[in-house]
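Note that one protein chain of the assembly has been removed; the remaining protein chains are unaltered in position.
Let's look at subunit A:
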Amino acid sequence: MRQGLKAGASALILAMLAGAMPAWADFWSDAGAKFKGVTLHGVTESTPPSNYIKDVLAPQFEEKTGINVEIETTSWDQMYDKAIKDMEAGTGIYDMVYIEQDIIYAYLARNFLVDITKTLKDDPSLKAPTFDEAKFTTFADYFKNADGDLFGVPMEAFIKVYLYRTDLFNDPEIQAAFKAKTGKDLKPATTHEDYTQIAEFFTEYGKEKGLDLWGTTSQAHTGHPASWYEFFESVAPTFGVYNWGINAADNYGASVEHGGTMNSPEAKTALKYLLHLRDIAPPESAASTWTEVATTFAAGRAAQGLVYGENAAWIASDPDQSKVVGNVGVALPPLEPGVLEAAEAGKGYIGYYDGGAFGLPVTSKNKEAALLFMQYIGQDEVQGPWAVAGSRITNTATYDDPAVQELDKKLGGYFTMLRDQGKLFAGAPPYPFHAQVREATAPIFYEILTGAIEPDAGLDQMAAKAEEELTNLGYRK
């Protein structure tokens, strides 16, 4: 009897699923029918994940819905420039804009974006059955408001990791030379002291052997915000200086005098550490942004370095672009004592959790059609190949994809690290004045890099400048 009931229930479920399947399969064509011929315009940064949207996901969506999608991929600066101008002026050129995690707070403060959760709730006919906000990783939390509503569909997320050359680190001859020189075993550094010793060793080793090899990469451009980010988002947190050293809870103080840590002893030590590494990094470092750091590592010119995760996949697996395929190891960034414990306790973080989402501007003229596209790129089924192409994961289901698991092995466990230890990293602090404070303080930072200002005095000046800017903007009273 029970067997019969079970069989009956199974048959009923199967019948319901069979009935539902065609509806799911047809959802895109049905939902897209009323927008057929509409052309959606999106703007995003030219990165591997964005290019995948442009080259693969957009054409797929067009085929299924009849809605045209034009994705403009451009430089980081231009992407912001175009999106902000469009939303500020209300011209409605773009139906989708890339929102980097660090700018979301500014966009929310200006009410630039459509509440995706609410809109889909208000109009269930737009809701794709295969789109589920709950499937996103915790990175999606950065794109939610206080009520938990989503304002952007996460499309890329990476952690800035410590990459090292396994071929060099595992070479017995090099290991012996390192041991003889430092008395230590050669293994990925866990402390700044170890990292510095390894970097110094390989720079000297390269010089002695006449190789184009240096001990570390360094993102130290003297006129581009990349170097500023390297310090505040990647290096300073590993010394226990969080949120750029600005204390939002204490009237946005930046200087130690006013409750901040931007010019704290820890920040000053961190800056000197960065400057020393820059001095023993390849000569192109003074003109390197995040892109050049990745190409420097891929060219086999550095033994180790902090590299944005979005580049990890091609560095480790694409022989057309990288000379170090199969020789890349991944580890957590080197830290000061106590920083890891603080991160595990949720009181700090050890590095940068980078990424972005596709948002829908309130000025868009094709909101419903754009929402369909954004749900399309948020479904489970498109995630696996996208992760392989762009080393990005924003959906928990992606980790189980066999192709992703295969790539994870080549990447030395990068995806596993993202899943298991991603929580130790953090995105930019929730400041609506992100670009403003950065631009106010960056010129001083560039002067520090050139040596025109001493690091200690420079950080004092930057803290004062940050407070001045925050006062001008009306945040600091």
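Just so we're on the same page, a residue touches a chain if its C-beta (ideal position, glycine included) is under 8 Å from a C-beta of that chain, and two chains touch if they have at least 3 such contacts; residues count from 1.
Throughout what follows, contacts and distances are computed from a predicted model.
Considering only "Phosphocarrier protein HPr", "Multiple sugar transport system permease protein", "Quinol:cytochrome c oxidoreductase pentaheme cytochrome subunit" or "Protocatechuate 3,4-dioxygenase", the record for the omitted chain gives "Multiple sugar transport system permease protein", by its UniProt protein name.
Touching the chain that is not shown, out of A:223, A:259, A:300 or A:430: A:223 (per the contact rule at the top). From the set A:45, A:284 or A:336, the residue in touch with the chain omitted from the display is A:284, counting the whole complex. For the chain missing from the display, the contacting residue among A:165, A:301 or A:367 is A:301, taking the whole complex into account. If you put the hidden chain back, the residue from A:324, A:371 or A:449 that touches it is A:449. In the complete assembly, the contact with the undisplayed chain comes from A:77, out of A:30, A:63, A:77 or A:318.
Residue positions on subunit A in contact with the hidden chain: 77, 80-81, 84, 88, 106, 109-110, 212, 220-225, 282-288, 292, 301, 432-433, 435-436, 438-440, 443, 446-447, 449-450, 452, 472-475, in rising order.
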